[in-house]
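Please read through the structure below; I'll follow up with questions.
As you look at this complex, bear in mind that one protein chain is not there, while each of the others sits in place.
Letters are used for the chains, namely A and B, taken in the order the chains are written, and counting of residues starts over at 1 for each.
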Amino acid sequence: MPISEQTRDGHPLALLMGGFTIFEIAELKDALLHALHMAPDTLEIDLSGVEELDTSGVQVLLLLKQEAARLQKSVHYSRHSPAVLAVIDLLNLAGTLGDPVLMPNGS
Amino acid sequence: MARDALVQESRELLAAMENALLEIEAEGVNAEAVNAIFRAAHTIKGSAGLFAFNLIVSFTHIVESVLDRVRNNELTVDDAMLSLLLNCGDYIGALVDAIEHKRENDEPNIARRTELENALNAYLEPPATTVTVTAAEAEESPVEVETGHRVGSDNWHLSLRFLPDVLRNGLDPIPFLHYLAALGRIVYLHTLTDAMPVAELMDAESCYLGFEIDFQTEADRKTIEGVFEFVRDDAHIRILPPHSKIDEYIGLINTMPDPGRLGEILVAGGALTQHELEQVLSEQQEKAIGQKPIGALLVEHQVVPEAVVTAALSRQKQHEDKKAHEQKFIKVEVSKLDALIDLVGELVIAGAAATVVAQRKKDSTFEEASQTISTLVEHIRDAALTLRMVPIGEVFQRFPRVVRDISRELGKEIELVVTGADTELDKSMVEKLSDPLMHIVRNAMDHGIEATDARVVAGKSPGGTLRLNAYHESGSVVIEVSDDGRGLNRERILSKAIERGLVSPDQILTESEIYRLIFEAGFSTAEQVTNLSGRGVGMDVVKKNIESLRGDVEILSVEGQGTTVRIRLPLTLAIIDGFQVMVSDAVFVIPLEMVIECVDLSSHEARHNIVKLRGEPLPFVRLRELFELPLLQHSERESLVVVQYGQQRAGLVVDRLLGEFQAVIKPLGELFQNTKTLSGSTILGDGRVALILDVAHLIQQASHLPTHLPASKTAGLLSNQK
Partner (left out) sequence: MGKTILIVDDSFSMRQTVGIALKSAGYDVVEASDGKDALSKLDGRKYNLIISDVNMPNMDGISFVKAAKLLPNYKFTPIIMLTTEGDETKKQEGKAAGVRAWVLKPFQPPVLLDAVAKLIMP
């Protein structure tokens, strides 16, 4: 799973691509935590490229929120892909992982 | 219907259990027999559970628990346990009887049950407590009074906690939840993240999540549990059905590190109302202050439906196992079989009628066609009758247990040898044979076989042998009960019979006539004196039962060596091959297999009802005299039909011989009920009624046995007796 890090609107942006599952999770956890630690106050994570999200991926998304709170920073998830939306919807995590969740029309 | 099936299945299983127990007793413990016993108890419990027959469920549960320990080699089977298990089998049998009579909620014998349960529990430490829970289930109302209400929510509540390794095992909770969602509607789902550690301690490949789900579905518990089948080892799963008891929620909340939190979740999902939550929490507190833990008990309670599901599953599997058998056997209601045989009987009569018509018309093609049909009908008749045939082993299988129990009771060593168990006879006879055989066996053990020391003194082996044997002989089924005991004492029987007024002192009787006396009603009432019927159990009843089956009993005995009681029964009750004879204008039918030959009476020397046939004297009866029929004018030559029953022969004198005929036996009307020389009636091809002769009785009549006094005289004797 490649992450490309850029900035958007003045804050760092991590762009996730492909699978966000147990096969990649150890690596992703470290990379994303690192990005959070590096970020001055806010980290945006763009989920538009996520093709697959499993429980381990969800846990890391939750962990980042928790860690951000501990560090008195914030993590924003944006542009949730359909695969991500489906899981967030199923697990009723829109409140926690939603941020500006763009619910698909009519749902 | 289902109840009948349960009763029948349980009885089969109990029989299998008993056989296995006796096998262990005879040959020592083997794993297969122990498994058979366990399976029997287990399956009975499972099936009864499906019907919520709780008396039997709770009892078999304890039996099963003991057996389970035996299976796991934690307990060894000794003599005491064998006896206990046999007795438990009997008690389960009594419970099954109660189910059959729709009295499944009445304990057959509470004292007996308690005694057995105590004996069983002695093997179980700690005792099997689940029983209490099941019993509580049986009487729900008192429990409910104590624990208050059920929650209002009509949703299922699922509580899932995944273990850390679940993801590494290739299992992702999300697809399971997705699958669950497809079975109904997830009303509310809360993802629990409390277990998640801080970032440094978190292993991204471990799972820390749990889920509380309110779920609406038409699916049953089994289906919902099935969703999590693969993940069962990697998660704690708790499923509360709709309207579960408050206590179950208490149990649920108790498992959480932060009960208040879970309470909120439950309220958020609608599983509990705020009011219910308060109630739960307060009740939970009360219970924490040392009241008896009903909550815990009732949460275990939740195990009950699960057990039922498991039972249902194992039942289903068993059903599959049986499939192979089902290709060989179909269970058919006896009444359907009887209806078929009735119809075949009608067909036989109609066929005979057609043959008569064909003969009268003298149309050879018609005759030929009706002949072909008759042959086929005969085959159908035979095939239909074999449907009713069952092996006598069904009766014999009771006896290993009976012999075991009685020999223990009597302190005698008696071995049972069973042969010919696969000999077949009519199903209705099998049912009626059981009691007479039981009498005979009991008598043989009581009075035939001597006590061990008496045997040794007599130079015999210390252990006695009892034999049950069955075989076919010329259209009859013969069943023998033999012992190698002391045999019958002729003098004592005779003097007893004279004393009882059954015979007069100057009568000269053959040996078999003397033995036959013990079947007389007046004889059996003797107390403790005779060798054979000391208990007064009616050997006369035995004889009556056998005769009601158109059978006969005889006794062979050698003093000092043993006694054989031989029962002879017709193969079937429904249809016989008959031989028609005519006396005056009446037609009689003699069972063909009993006819030896027919001779012209006038060509033989006959005097005082004895005819000399090839130098041998043969007693005979004139049917005309016997039935007081008028002598018709056209003086025909009389014929003598020689009949044989058992070892005895006699002649029947008739006017004309008409030939062979298939007779469908109809019961005699009230009028003839007491006529011993007739066994039934039949309808002839031309619609007339013919009477079927009871050859066994006629032979005795011909031989002038004193034991066959007219019924009225016998009755007189009986009343004198008192």
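As a convention for this text, a contact is a pair of C-beta atoms (placed from the backbone, for glycine too) under 8 Å apart; a residue touches a chain by one contact, two chains touch by 3 or more.
Computed from a prediction, not measured in an experiment: that's the story for all the values here.
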Missing chain: touched chains present in the view: A, B
Contact residue for the chain not shown (choose from B:D106, B:D154, B:D233 or B:D686): B:D233
Contact partner of the left-out chain, one of B:L167, B:L240, B:I392 or B:V643: B:L167
Candidates B:F176, B:F215 or B:F661 - the one touching the absent chain: B:F176
Residues of subunit A in contact with the chain not shown: 22-23, 51-52, 83, 86
Contacts of subunit B with the absent chain, listed as residue ranges: 167-172, 174-176, 178-179, 182, 205, 227, 229-231, 233-234
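In this section, only the chains that are shown with their structure count from here on.
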Touching residues (chain side subunit A, partner subunit B) in the complex: 21-22, 25-26, 28-29, 33, 54-56, 58-60, 62-63, 66-67, 70, 87, 90-93, 96
Subunit A partner contacts - residues on subunit B that touch it in the complex: 162, 167-168, 172-174, 177-178, 181, 186, 188-191, 193, 196, 198-199, 202, 204-205, 207-209, 211
